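A short write-up of the structure that comes next.
Only a part of the assembly is drawn; its chains keep their places, and the rest are absent.
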Amino acid sequence: MQSPKVFETPSESSSHLAAHHLSTWQDDENSHPVWPRPEGQRMQKVLNPMATARPRMNFLNPNEKVMGSVLLNDSKAAMRSHALDGGGIRGNACKFIWWEPNTVKAALVTCGGLCPGLNSIIQGVTNCLWRDYGVRQIIGVTAGYNGLTNPSENEWIELNPELVSEIHMKGGSVLKAGRGGFDASAICDTLRAHGINMLFVIGGDGTQFAGHLLYEEARKRKLDVSIVGVPKSIDNDVLFVDKTFGFDSAVEAAAGVIRNGWVEATSCAKAVSIVKLMGRDAGFVAAHASLASNLVDLCLVPEVDVELDDIFSYVDATLERKGHMVIVVAEGAGQRHVSTGKKDASGHTVYGDVGVFLRDTLNKYLKAKGGRTFYIDPSYIIRSVPITPNDHIYCARLANNAVHTAMRGNTGVCVGAVHNIIIILKSKLIASGKKQLKIKSSTWQTCVQNCTMPDKLSGMHQADQKGYAQAE
Amino acid sequence: MQSPKVFETPSESSSHLAAHHLSTWQDDENSHPVWPRPEGQRMQKVLNPMATARPRMNFLNPNEKVMGSVLLNDSKAAMRSHALDGGGIRGNACKFIWWEPNTVKAALVTCGGLCPGLNSIIQGVTNCLWRDYGVRQIIGVTAGYNGLTNPSENEWIELNPELVSEIHMKGGSVLKAGRGGFDASAICDTLRAHGINMLFVIGGDGTQFAGHLLYEEARKRKLDVSIVGVPKSIDNDVLFVDKTFGFDSAVEAAAGVIRNGWVEATSCAKAVSIVKLMGRDAGFVAAHASLASNLVDLCLVPEVDVELDDIFSYVDATLERKGHMVIVVAEGAGQRHVSTGKKDASGHTVYGDVGVFLRDTLNKYLKAKGGRTFYIDPSYIIRSVPITPNDHIYCARLANNAVHTAMRGNTGVCVGAVHNIIIILKSKLIASGKKQLKIKSSTWQTCVQNCTMPDKLSGMHQADQKGYAQAE
């Protein structure tokens, strides 16, 4: 499913989540065992079993919020999104929760393509449910939403700590990723039929938008289910959050491939290495990997429109100056030059292969000058890498807080880091668009200077962008 | 040099840096060429050459600040440090700077032991000075402060982009690390004699405290020199900043070694693998590497005092349950059990080897039960690893902003990330103590649960700590 691509600021915020709590659709307040009653509302009524197991543990004030902006005298104030101006509710374990853990039956579904860290998320959700809350019914749904829409055709896996204990050391997903297959009504039927009252949804903006639709359907039906998403995007193009899980691992792998390209370029006269990286709409992987490798001369991203002649001039100048050159190109860059005019079944534009185009165009251009290109398209080599240790910690934090959030009774929400603190965001908000690299952000400006790219290739001549997030 | 270890909140803040700007000790306002004059003060008077080179580049509002706290309804408010309550001045390139770049002669010194990322910092400072500001006199001082106190005995290296272009791919430091040798007066003489007016100081809290003393000496002498530090600590025990450079690389390497220990433990009956990691006063490396590897049963850190009998009981229970066990121990943990009673030349306590102690104690304890330990002390294997790609980006950000800060005319300050934004902090503040792992932080509590450690080994029974930083 494709999210409605609104590259602007949404009208909603995440500073109040009342509508996203199961208590709001309860007619009968006794439908859940209530103890001890907080003043004037029915939230957080069950004592967290961790409070019994570890009496001196620190629990979060459930109303703790994280501010959206942390800047004073902000030089980019006019360009920023206001969606988080009211702050966001902090995730984390609370002393009183909504669900009686022994009544919980949880399910977990991973949608879309591979991204490093899926197994870490699966492991983290399983461990937190089992170990911290004592939940013993945890279902791994295979093949994405298909597995919920048509459970009879896609076998489910019973998850437990033993089964997931070593999976974080391997790339991929033990639940097998799957695209499409979303049907809110059929899925609600499945959830009710199997008594599933907690659903963890790992996937991109489309998946989270589907999560939102599912929340709406459940709400309509008064079907008590906590639907909590963990946004996934190897491109790092999820709105509002600091970064997506797996992004750092992808950058690390991509930087390694750039190094390969650089070795090739420096080992042949007049050689231009071209490395195609992920990034359909956003150049984060390309820009970060360029910065990380410190070996790149030109970084082409979807956000910056460039002319071929400007590339040619810069290639000439770079070969003249250094004798070799390294170009990184995001898959979504320069689509104007390679447009296919096609859409795939789910409505996504079919992109032309800008890497191959650049290879062929430059080979032709360089032939007379005695130069040539070396083209590398690492593709699945990057998508399938094991998560890096630090990125695994991030996955585990997201997974734990997704569980804590579901246990609190929230639904129709996602978890994500803002200022490196995990907050709870409405899935609708997450799904309202895609994040892009900002031309005037430090990241891009540093990338431009690091590559010593000329202004014409830097995008700095383009019009100002709106919608800057917290501290770009 | 050892910093004054005050593990409490200092009285100073970094929200105003007037005293830490070269303009404040100018008697003659014409001593620097001034253009265009900002209202009522002499700061930021030279046009940044980047503004000419890239006219559409975005520059920072020089008064932009980052808030210290980003939480509302903060559950740990009473325990937090207030040092950053006034916020911190954001680092970054400004349109108007203090120094005329062609008058700048910069020097860079790296002090203390090895830490991943030193070469990235050296490269970043060199590149930013040379490429962005056009500075052509950049000196690499060898052997730490010794090289400034006794320049005749320690050869200096002329740094330039060509020389540093590939050094980030290698661990260690091309400037050779060096301990001791600090003499504020002698160093001021050296700076004056060689016309050095910009000094970058990379090192730990002791090094930054020395940087503060140097700043005071220069101020007393009205010696115009911008002294800017980049705090270094592989232990990650630097106050106020999110994390130190090189820390993530150390954690990644440490997690790999833990995996080795786990392989050993799982390949022998009743085996206990013990991995000793860095951490004299703070258990960050131990805790993060434990979380990252997800294979650890017991994590011992300096912040938590434990009894041997509690360890024995837990070892018995773990071997009974799983048949093997992995213990991570920070070098500064359990010093009560291995006290040497000695101090080294610079006044640091000589620590007993808790790893060897634990190995021998457990071997003795387990012998009768048919068990044994496998001990790994990776030591310099971790200190010497190349920086990881993402950590390199962080190093480059710190290096760039150290240069921008010096160019603005600030002095006696360090750069560091707060809420993932680089700010300028007084060196005195950085040197006022050491950060420690907080028992009630999410990091430690998650580590305790992840390892399934019993309460007695978790420290949760210990008294509450004060001095929590921004968002622990």
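A and B label the chains in the order they appear, each numbered from 1.
FYI, a contact is a pair of C-beta atoms (placed from the backbone, for glycine too) under 8 Å apart; a residue touches a chain by one contact, two chains touch by 3 or more.
Being a predicted model, the structure only gives us computed values, none of them experimental.
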With 2 copies present in place, identify the total for the complete complex. 4
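Please note the rule applied: only the chains that are shown with their structure count from here on.
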Distance from chain B to chain A - Cα centre to Cα centre, in angstrom: 30
Within their complex, state which residues of chain B touch chain A. 50, 54, 56-61, 63-67, 70-76, 87, 90, 92, 123, 127, 131-132, 168-169, 242, 248, 251-252, 255-256, 259, 288-289, 291-294, 388-390, 392-393, 396-397, 400, 419-421, 440, 442, 445-446, 448-450, 452, 455, 458, 460-461, 471
